[in-house]
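Accompanying notes for the structure given below.
Every protein chain of the complex appears in place save one, which is left out.
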Amino acid sequence: MQTTNDTLLSVRNLRISFFTDEGEVRAVDGISFSMKAGETLAVVGESGSGKSVTAMALTRLVPAPPARYVGGEIIFKGHDTLKMSGEELRKVRGAQISYIFQEPSTSLNPVFTIRSQVAEALELHRRDIGIVDAEVERLLALVGIRDARLRMSDYPHQLSGGMQQRVMIAMALACNPSLLVADEPTTALDVTIQAQIMELLKELKQKLGMAIMLITHNFSIVADIADNIAVMFRGKIVEYGPTQRVLRDPQHPYTKALLECIPRLGAHKDRLKTINHAEIEAALKR
Amino acid sequence: MALLEVKNLKVYFPIMGGVIRHKVGEVKAVDDVSFIVEAGETVGLVGESGSGKTTIGRAILRLLEPTDGQVVFDGQDITRMGDSELRPLRKQMQMVFQDPFGSLNPRMTIASIVGEALTIHFPQMSRAARRDRIAELLRRVGLKPEHMNRYPHEFSGGQRQRIGIARALAVEPKFIVCDEPVSALDVSVQAAIINLLQDLQEQFRLTYLFIAHDLAVVEHISDRVLVMTQGKIVEAASADEIYQRPQHAYTQKLIAAVPKAF
Partner (left out) sequence: MTDTAANPAALAAKPQTLWSTAWRQFRRNRLAVICLGIVAIYVGVFLYAESVYWFARLRDIVPSYKVADFAARNAHPSAAHWIGTDFAGRDNLAQLIQGVRIAFEIAFLTSAILIPLGFLLGALAGYFGRWVDNTIIWLYSVVDSVPSILSIISISYVVGRGMKGIVIGMGLVAWVGLCRLIRGEYLKHKQRAYVAAARALGAGHLTVMLRHIAPNVLHIIIIVFTLAFPRFILTEVILSYLGVGITGEPSWGVMINDAKQRLWLGVWWELGGATAAMFFLVLALNIVGDALRDALDPKLKTAESSKA
C-alpha cells in the first residue's frame, strides 16, 4: 500500500459484522484499499458483497447495533475515522466526505423546498457564506439545473428523478468535499438520465478535482469515469486494479464470470452465462 | 391468427381536483397503441419510466380497465368481459411481476401461493395430486420441492422470482406477460432467470410479452421489439433491426445512452 503524500483515504483490514438471531454475518471481511486525492474508485459487486457497508463505514454511518466495527482502520487525511469522537465525525461528514444515495426521492425531504435543503447543507458547514441564496443558485447551476433561481422554490415532488439526483449532488458538493461517495447513484434512473448524471459527475470531477468513490453493480457505467476498480464478493475484495486492466484482462474467476454474464447489446448469445456462487465461495475459502 | 391483438388501446387515468372533486384532466398512460403477438414468439416492449409499458401489460390482463380500444386474445374480444366470463381465460394468460418482494403474499406458504391457481381452476384435483403438481412446478423452476412449506421472506430475490414464475405456470398458460421480471435482481441472478424463461418457453411453447427498460436484456430475449415513449409505440422491428438500424430518433437516443464499457 503506497502512502504517498497525496493519499486521501487508506482503508486497512476493515472488518464489520452484523450480529443477528442467526449468528454473525461478516458484511466486510478484511478489506484494504487506498485512494489518492482526485482519484475515482469504483467498488463493484452484487448484493451481499459489502460494498454499501464499506461506503457507509467511512464516516461511521452504519448503525452500530446491529453492526459492529470488528477491526481495521479507516485513515482519512491522516486520522482514523473509526476512532473519532462524535464531534469530529460531524465535521467530516458533509464537509470532507459527502454522500449521494440511490433513491433521490426518499433522500429529499418532501416538505421543504430545494432551496432550504441545499441551504441547510451550507449552514451546517460554511457559516462564512454571506448570502446563502446566491450560493444555492450557483450550486444548482453547477449541477446543470437550468433556471436555478426559479427552481429553488420548488418542492422535491415537482422535479423529475434526474433533477432530484442533481439536487442531491448539489447538496453533497455544497461544502467542497474532498471525497464524494456515490452509492448506486443511477440505479433508480432511466438509462438516458443515467447517462446524463454520469456525464455530470465526470464534469464535476474535472472541474473540482474531488475524489469519487462510486458504488455500483453495473460495470458499464464505471468504464468511462473510474481510475481504479475494486470488485467485492461476500465481504472481500477479490480484484483490484486500474479500470482498463480489470475490464480487459480480469484475473479473478468471479470478475470474469461477472463480466461475462452481463447481457450486451448486439452480442447475439443463445444463453447468458451465469455464476455459480457456491463455487466461488468455496474457492475463496481455500 | 395472432394469439394476441391489441387495437387502438387507450388507457387514460383521470386527474381529480378542485374543491368538489371532479375530473380536471387526464394522464394518457397508453395513447392509441396497436400491435400483435404471434403464438410462440417473444415480443419485447421497451421504454423508460412513464412510457406506459407496464400499463399495457396490466390492461392486457384486465388488471386495469382500458379506456378505449380492443384487446383480442385467441380470437376473443376480452376488453369488456365480466369477471366470470374472464375467469376461464385467465388460465391461458398470466403475468410475472417485477417486485420479487411484493409479488408474493408474505403470510402464505409457497405451496399456497403456487397452489392457489390450481384451487381456482382445477377444483376437482385431489390434495395429493395438487401437492405433486406443486412439487413438479418447483422443480421445473429450479427450486427444491421440500421448500413448499416455507414462507417468501425465507428466500432470496432470485428464488422468489422463480416462485412467481412457478405460480404463473401452474395454470398452464399459453401467454405470459413478463413485467420487468429481472430489473430488481442482481446481474448474475438476472442471467439465470432469463435463461430459465427461455428454457420454459421451449419446453412449454409459451408466448411472451417481455416488458423491460434494459435494452440489452430485451434485445437478447426478444424476436421483435416495440419501443415506447409517452404512451405511444414509436418503433417496431425485429431485435436485430432495432439495434443495427434504429429508425426513430428516440430509439437512437436510447441506444446511444446504453453505456458500452467494453
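The letters A and B name the chains in turn, as written, and every chain counts its residues from 1.
By definition in this document, contacts are C-beta pairs under 8 Å (C-beta built on N, C-alpha and C of every residue); 3 or more make two chains touch, one makes a residue touch a chain.
Since the model is a prediction, treat every value here as computed from it, not as a measurement.
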{"item": "Listed residues A:Ser49, A:Ser98, A:Gln117 or A:Thr243, member touching the removed chain", "value": "A:Ser49"}
{"item": "Contacting the left-out chain in the complete assembly, out of B:Ser103, B:Thr207 or B:Ser222", "value": "B:Ser103"}
{"item": "Chain not shown: contacting residue from B:Leu9, B:Val46, B:Ala117 or B:Ile211", "value": "B:Ala117"}
{"item": "Touching residues on subunit B - with respect to the absent chain", "value": "58, 61, 63, 83, 86-87, 90-91, 94-95, 97-109, 116-117, 120-121, 141-144, 147, 149-151, 153-159, 162, 164, 167, 171, 184, 192, 195-196, 199"}
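The definition used in the following text is that only the chains that are shown with their structure count from here on.
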{"item": "Inter-centroid spacing, subunit B versus subunit A (mean Cα positions, whole Å)", "value": "33"}
{"item": "Touch list for subunit A against partner subunit B, complex", "value": "46-47, 161, 190-192, 194-195, 198, 217-224, 247-248, 257-259, 261-267, 269, 271-275, 277"}
{"item": "Sites on subunit B touched by subunit A in the complex", "value": "48-49, 157, 186-192, 194-195, 198, 213-217, 219-220, 243-244, 253-262"}
